[in-house]
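I am attaching a structure below and will ask some questions about it afterwards.
Coming up: subunit A.
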Amino acid sequence: MIAQNVVFWILAVAMVLAAIGVVRSNNLVHAALYLVVVLAGSAAQFILLAAEFVAWVQVLIYIGAVIILFLFGIMLTRAPMREDLALDNDQRLAAAVVSLFLLGVLSTLLIQAFGDSKIDITGPQGSELVNNGRAGTLAESIFSTYVLPFELVSILLLASLIGAVVLARRD
Partner candidate 1 sequence: MNPGWDFHALAPLIVIVITIVVVLFADFFFEYRGRFRTSQFATFGVLAAMVPVVTLAVDGGTRVMFGGAIVVDPYALTMQGFFLVATYITLLISVDYIGDGDYYQGEFYVLMLTSLLGMLVMTTARDMISIFVALETISIPTFVLAGWRKHDRKSNEASIKYYLIGVISSALMLYGMSLVFGLTGSTLLSEISTKVASIDEPLLIVAVFLTLVGFAFKVSAVPFHFWAPDTYEGAPTPVTAYLSVASKAGGFVALLTIVYFGFFDAPDTWQPVIWVLAAASMLLGNLAALRQTNIVRMLAYSSIAQGGFLLVPFAVAADGGAAKASFEAVIIYLLIYGAMNLGAFAVVITLARRTKSAEIESYAGLGSYAPWLALLMSAFMFSLAGVPPFAGWFAKFVMFRSVLEAGTPAATVLGVIAAVSSVIAFFYYARVAREMWFHSVREGADASPVQMPIALTFAMGVCGVIVLAVGVYPQAFAFLGDFAAGG
Partner candidate 2 sequence: MNWFQDWALTLSIFLPAVGMVIILLIPRAKENAIKLVALLTSLVTLGVGIGILADFDYSNTGVMQFRVNDSWIDLIQARYHLGVDGISLPMLILSMLVTVLCIVYSWNHFPEPHNPKGLLALILLLEVGMNGTFLAEDLILFFVFFEIVLLPMFFMIGVWGGPNREYASIKFFLFTLFGSALMLLGFLALFFLAGTFQIPALTAKAGIDIAHNTQNLIFLGLFLGFAIKVPMFPFHTWLPDAHTEAPTVGSVLLAAVLLKLGAYGFIRIALPTLPHAAETWAPWIGLLAVVGIIYGALCCLAQTDMKRLIAFSSVSHMGFVMLGIATLTAFGINAAIFGMVAHGLITGMLFFVAGSVQHNYGTRELSRLGGLLTSAPKMGWILGFCVMASLGLPGLAGFWGEFPAVLSAYQPAPGLDVTTFRIFMVVAAVGTVLAAGYLLWMYQRVAFGTPKPEFAEAHIHDVSKIEWLAWSPMLIGIVVFGIYPEAIFGITNGAVMKLYGG
C-alpha cells in the first residue's frame, strides 16, 4: 500500500507541476509537452487503479493522437516555437481567483464526502478490480448496455471529421 501511495504522490506532484506548466509556459510547444506529462501521469494513475485498458487507450488516443493534433495546430497557426510573452490575456488574476475559489469549494466537499473512503486493490476484491479493468469486461459492458452511444460515437467521429475538414480546408 505504501508503495502505491508513494507512486501516487510522485505522479501527482509531477502531474500538478506539469499542469501548471501547461497553463503558465511561455512556449507553446513546451506547453504541449507538459500536457503529455500530465496525460501520461494520468495513464499511470489509471494503472495504479487497475484500469488497464483505459490507461492504454489514454496513451494511444491522447498522447498518440490528441497531442499530435495539438502540435499540428501549433504549426499550422504558425505559432513561434519560442518564448512568447503574449500568451496570456489580461484576466489572469481574476482567473486565478476563480479557479482557486472553485478548487476550495470542490476539494472541501470532496474531502468531506470521501475523506475516509479507501480503495482496496488487494485480495479478492483487488482481482475483481483488475478484472473490471480488462478489455474483455469493458467490451462486454459496452456492447450490452452502451452499444447505442458507442454506435453514435462512431457517427459523431465521422461527422467531426467531416466538419473539421470543411472548416480547416483552404478554399
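In this text, a contact is a pair of C-beta atoms (placed from the backbone, for glycine too) under 8 Å apart; a residue touches a chain by one contact, two chains touch by 3 or more; residues count from 1.
As a selection rule, all candidates are chains of the complex that A comes from, given by their letters.
None of these values were measured; they are calculated from a predicted model.
Undergrad: Spot the contact partner of subunit A in this complex among 1 or 2.
TA: Answer for subunit A: candidate 1.
Undergrad: Taking the complex as given, what residues does subunit A use to touch candidate 1?
TA: Counting only subunit A, the residues touching candidate 1 are 105-106, 109-110, 112-114, 140, 143-149, 152-153, 155-156, 158-160, 162-164, 166-167, 171.
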